[in-house]
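Okay, here's the structure, questions in a sec.
In this view, the complex is presented without one of its protein chains, the others remaining in place.
Labels A, B and C are assigned to the chains in the order they are written; within every chain, residues are numbered from 1.
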Amino acid sequence: MDRSELNDLAQRERASWKPARLHCCTASGCLATGAEGVFKAMKQAITDKGLTDRVQAVGVGCLGLCGRGPLVQLAPQGPLFEQVSAEQAPSMVGAAVGESPHAAILDTAHPFFSSQLKIVCETSGEIDSERIEEYLALGGYRALHMALTEMTPAEVVQTISQSGLRGRGGAGYPTGLKWATVAKMPPGPKYVVCNGDEGDPGAFMDRSVMESDPHRVLEGMAIAGYAVGATQGFIYVRAEYPLAVERLRKAINQAKKLGVLGSGVFETPFDFRVDVRIGAGAFVCGEETALMASIEGRRGSPRPRPPYPAEMGLWDRPTLINNVETFANVPTILRKGADWFASIGTEKSKGTKVFSLTGKVRNTGLVEVPMGTSLRHIVEVMGGGVEGGSVKAVQTGGPSGGCIPAEFLDTSVDYESLAQLGSIMGSGGMIVMDQTTNMVEVARFFMEFCMDESCGKCIPCRVGTVQMHRLLSKIAEGKATSTDLALLEQLVPMVSETSLCGLGQTAPNPVKSTLRYFRHEYEERLRPMTSTNGRVPLPLRLA
Amino acid sequence: MSVVTLTIDEKIVSAQEGQTLLDVARENAIDIPTLCHLDGVSEAAACRLCLVEVVGTSRLLPACVTRAAEGMVVHTTTPKLVEYRRMILELFFTERNHVCSVCVANSACELQALAASQGMIHVRLDYLHPHLPVDTSHQQFGIDHNRCILCTRCVRACDEIEGAHTWDVAGRGIHSRVITDLAQPWGEATSCTSCGKCVQACPTGALFRQGSTVAEMQKDREQLAFLVRARKEKQWIS
Amino acid sequence: MAPASHPSGDKRFKILDVTMKRHLYQHDALIEVLHKAQELFGFLELDVLLYVARGLKLPPSRVYGVATFYHLFSLKPQGEHTCVVCMGTACFVKGADRLLAAIEQQAGIKAGQTTPNGKLSVMTARCIGACGIAPAVVFDGVTAGQQTPETVQQQLKGWL
Partner (left out) sequence: MDKLKFATVWLGGCSGCHMSFLDLDEWLIELADRVELVYSPLMDAKKFPEDVDVVLVEGAVANQENEEMAHRLRKASRYVIAFGDCAVTGNVTALRNPLGLALEVLRPVYLENGDANPRLPDEKGIVPVLLDRVLPLHQVIPVDCYLPGCPPDAPRIRAVLQDLLDGKVPQLSVEQRYFG
């Protein structure tokens, strides 16, 4: 396929779209609340009403406000219906031809929607996630075509570097720098790996992107492959995301059929294959060296870095590993330019970030906002705050992150500001806690998570997490003394500094941050020590 | 291969480029504790006891896999490292049931010796006291999981030197165990050649020769390094 | 060379053979092959693990090590029905522990166990990514959101 064929296909697809499209969210969240029935009922209603030439029902990706699903949006520019049922399908189909609908309508002028800036989620919720043609119709694979035909690999790396894009998996390593390192490695087999092992509890941005817009991720990977000189890509998805796996596989097949993946992409000499690899339930596989071990079919145990995957990764070959959201940014950056991307966000954190806003907040779901948006804006304005209460803390970064107390809600959300508060950006989980949340329990919850997910290779993580969990349980149950708290405070830096991989190194973070901001909640649970009766042990008087 | 000069604990030492800090330190009689390192097999970097401070790096680096580099300034016994090593040893002692007084390897145990040398004479954390099996189904050897520290020396020695890959690690986290074949009794593991390398490799009394009682077990850990060296250099008599 | 199929003549081993062949008996296909085996047999019997080890030319201890590392692989038979309670953070702050307690009480077993009559296995998940509709429970592969102790008990009634 060449440029004109690509354009033709896109135009033909656009032309085939009906004047009114009922976008029914068919991502996991809405499917769990019955979206499939709604979707089928809408199709049926269209046929029943004889509107097949005017209206079409489209199973699209995530529409954002998962807490109010199933969601249906009438496109273009129609109302967004919430909590719809199959019974309401005829009414919504009627709305597509101007009748007044009998379904609850969400106010899309609400900041939850209006404050968003969509780059990663640009086409999510706009297109049928299972048809490459719809992605093409909205400009999909243009960026890849442009890279292959108009740019050298070095120019692609240059563009990504200039855009200021940083890794969206958590640590925020400059993406361009990573690409440049892999690109510089001597020629030979190299790999591109997409980390879709989104394991942080409370985070589902990557699931949503993979389910809603799998081609965007594939396109980003292919561009990366071209830039660094790799011909093989792997996308590692956790097995808990079966729908994402299914859609990615479907997408890969479609892309291969059209010649936008496989050998001779867009009839250029560039070959790029992508294989899906499925995890099997191990959080530690989100750590890049463990992930590579898992792709190689081994236990997901991490190994020390250096050597970094960029030098020695999969099968000891140079390997580029980026997260789903990072790759999803790439096509847009290429199409709109590095300067445009760099104009969004803060000085050091460019672009947008997708957050999954959950917990004790009114509006739960996915939001994509420019970097630098304040936590308060996200939680209280977009999220609508806590129903009948107030925010106590916001947890970001999952088990590796921290709890940010309400007094810091005005903090701007960017890599540096969150780190300064003792939390991290992480992959984008944002869990709101209200005054009823017990912070010692929160710390214990995360520690239990890390304890269960520790691979067991290194001792500080394998046993240190168990010991910290015991101490936290003792404190939570009122059985601990100040000695126990002191021990916990000694374990925290020890486990952070001595663990082999990121899991152990960050496992104490939730304890660290809750101790920092909610120390009194620990202290008020301590019991008094056995007294030494005021006797001073040393120095002994000489006898 | 070029030679680099670096400083370890205020001492200026020279090293071959690419040599590990652990190697260089040992050549210069600087003691860095370790439990998972074993001469002759690959590194696991799992016991974290050999972590050292390198000036200019905020992270602690495992000496067993960190390469010596020109001008490097290394500290092996800062107060922080001493404290962390003590706590790591405490973690080892709490994890399983290490009862030196009734152990075959009493006085031939690397864990016991490190506790003494690193000043770990009591454990502040709770002992976990897991209930673990002892497998004496093998004709010559036995494994007492109560004494296993999961250093994986046996796994590596069996795979890399003997080539049998009888041992591996099963489970994960605190539930990890070393296993033979499909975790059946050792005596039924058909891949086992009964070479005994794992027993020699084991730093504690977890793997032992049957028939030895408390404090009788001797270990010759040099034997494995000898094999590797002899095979590589084609020299069996030094 | 393709390994001779299983002496039992069980057709499922043939399907496993096809999966291994499709992956060219590569070592890195181990996890994929184990997924397939679990799908076919319901759980990973030692016999199956040994078969996979032979097929992929891997040491049995390595296959066992991998099979026990990943939580989704089970070496024990599962119940006829499964109920997975998501214990992710979002579900946790919305009371997933109460859901689990209600289920455990109703079924008389703990998470990770199967009822003695083999009808139901209760499990927990680390986060199924359905945080927007927390707390979530997966009944036989179907996710249900915004659950309460009453709704889950209602669902399980017919399964016990």
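Convention: contacts are C-beta pairs under 8 Å (C-beta built on N, C-alpha and C of every residue); 3 or more make two chains touch, one makes a residue touch a chain.
All values derive from a computational prediction rather than experimental measurement.
Given that one chain is not shown, which residue among B:Ser107, B:Gln140, B:Thr193 or B:Gln210 touches it?
Missing-chain contact among the listed residues: B:Ser107.
Touch as defined at the start, partner being the missing chain; which of B:Lys11, B:Arg59, B:His129 or B:His175 qualifies?
Touching the chain that is not displayed is residue B:His129.
Looking at B:Thr57, B:Ser117 or B:Gln140, which makes contact with the chain not pictured?
Selected residue, touching the omitted chain: B:Ser117.
In the full complex, which residues of chain B touch the absent chain?
93, 97-103, 106-107, 112-113, 115-117, 119, 121-124, 126-127, 129-132, 146, 215
The rule we apply is simple: only the chains that are shown with their structure count from here on.
Per the definition at the top, count C-beta pairs in contact and tell me whether B-C or A-B has more.
Per the contact counts, A-B leads.
Select the chain at the greatest separation from chain B, using centres from the mean of Cα atoms.
A
Between chain A and chain C, what is the gap in Å from one C-alpha centre to the other?
24
Rounded to a whole Å, what is the gap between the Cα centroids of chain B and chain C?
About 35 Å, centre to centre.
Which whole number of Å gives the spacing of the CA centres of chain A and chain B?
Distance between chain centres, rounded to whole Å: 39 Å.
Of all the residues in chain C, which ones touch at least 2 other chains?
62, 65, 69
What are the residue numbers in chain B that touch two or more other chains?
Correct list: 169, 171-172.
Name, in rising order, each residue of chain B that touches chain C in their complex.
By the definition above, chain B touches chain C via 159, 164-172, 179-184, 189, 191.
Quick check on the complex: what are the chain A residues that touch chain C?
Contact set of chain A toward chain C: 28-29, 31-33, 65-67, 69, 198-204, 207, 239-241, 277-283, 294-301, 356, 358-360, 364-366, 395, 398, 429, 431, 433, 437, 445-446, 449, 452-453, 455.
Given the complex with chain B, which residues does chain A contribute to the contact?
282, 299, 303-304, 451-460, 462-467, 470, 483, 487, 490-491, 494, 497-500
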